[in-house]
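Shown here: the complex without one of its protein chains, the others still in place.
On to subunit A.
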Amino acid sequence: MAMLIDCLKVRIKPVSIPTPGSLSHANIGLGVGLLGGRYSLNPQTTTESEIKAAQAREELTRAAAAEEMNLMRKNTETGGTLARKNVATKAELMAEKSKNEEAAMMADIAKLNTMSIRFTKFKTLLDMPVIDLEQLRKLSWSGIPEEIRSTVWKLLMGYLPSSADRRDATLQRKRKEYEEYVAQSFGRGKATLDQALYHQIHIDVNRTHANIPLYQTPRIQEALERVLYCWAIRHPASGYVQGINDLVTPFFHVFLQSQTKGDVERADLSLVSPETLMEVEADSFWCLTKLLDGIQDNYTHLQPGITRQISRLKELINRIDARLYAHLQSQGVEFIQFAFRWMNCLLMRELSLRNTIRMWDSYQAEGTDGFSDFHLYVCAAFLVKWTEQLKKLEFQDMMMFLQSLPTQNWDDKDIELLLSEAYMWKSLFHNSPNHLSTQS
């Protein structure tokens, strides 16, 4: 703990660290909540013994909630004409309600207002002839509305050009290119494919999101197989590696969602034309390609990227929660035993597809290293979430626990808290090699 406090003293000034997007959005603001205001770790006023990082972490949830309320209130006061108008009319209706109901309703309205303000902000940005990607990133960090997620993701992944007049042509060209890839490989039937490669992809696609019926339909499975196969033969340095089958699905899911009404998981696929599905497939292929370009050495021979990430995670945990680190050590639990999968599948085995999609809003908003550097801090925040449980367990129970962490009921709120915590750790430790390497 002392080590953490030390670095807080060095690193943290009592000014808030701006979380991207926190200024305009209620959900994020935790960095501010912990480091400023009530939970100030101002070195002038706080002695080491007064602070326990563990306690601080427990407070995070409350801090986040409090902060959110504050921001919401602020938003209703200052959140532009839209907010003021709604609040004014609603205020009359609420005149007779009790104080509590009033407050709850105010919060709801504030939330709706925040959402519609955010939506308007996205819309305004997206309608520009040349999109300000920096602004789009800032806005996206706190979550992207479902209606426009597909477009925003394509922009953030660098697949769609930021200037509007080039967009259609680019899309057409890319989709055509992909169709040619498919024709080259699959045009003469599956018998001409690299059988070992195709077999591996085939059995993995069969085991992809097997709990979601959509992914058990032959049409979807074949589409995913084509994406993975075409990607694999164009990237011989790594080739297809198990787990990449998971990574294509958030793209596919979001892009298909934009082509269906209501929940894509319940959509009537017969209403999706072959042409449309091919577009979804092509877009998924190119975005997957962009994603993997950034984390290529996670999948090349000996997977050096993952090895590096795991040793960084280890150092990080030692700094953040030395007691947990010591406990893992004393029980003989090695980081590679549980965190290998966290890196290889970007936590997709630990979280639902829905959770992952929300998480990827922020990953993409983080910029080029969202899926590598920022992911590392998310993993750190994720591990220390279970500190209390882990400390009670010995080797075997701990291994079992880490293999199936209880995240089944996680929703956006949980993900957003995780992301905020990760952001905080990144602010503290990133680009400060002394903090990451002075410990053995």
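Basically, contacts are C-beta pairs under 8 Å (C-beta built on N, C-alpha and C of every residue); 3 or more make two chains touch, one makes a residue touch a chain; residues count from 1.
Note that contacts and distances are computed from a predicted model.
Chain not shown in the complex: UniProt lists it as "Ras- protein Rab-11A", one of "FAD-binding PCMH-type domain-containing protein", "Protein farnesyltransferase subunit beta", "Ras- protein Rab-11A" or "DNA primase". In the complete assembly, the contact with the undisplayed chain comes from A:333, out of A:117, A:256, A:333 or A:418.
Checked against the full complex, the candidates A:145, A:158 or A:239 give a single residue touching the omitted chain, namely A:239.
Only one of A:104, A:130, A:183 or A:203 touches the absent chain when the whole complex is considered: A:203. Mapped onto subunit A, contacts with the missing chain fall at residues 196, 199-200, 203-204, 207-208, 210-211, 238-239, 241-243, 245, 299, 301-303, 330-334, 336-337, 340-341, 344-345, 349, 393-397, 399-400, 403.
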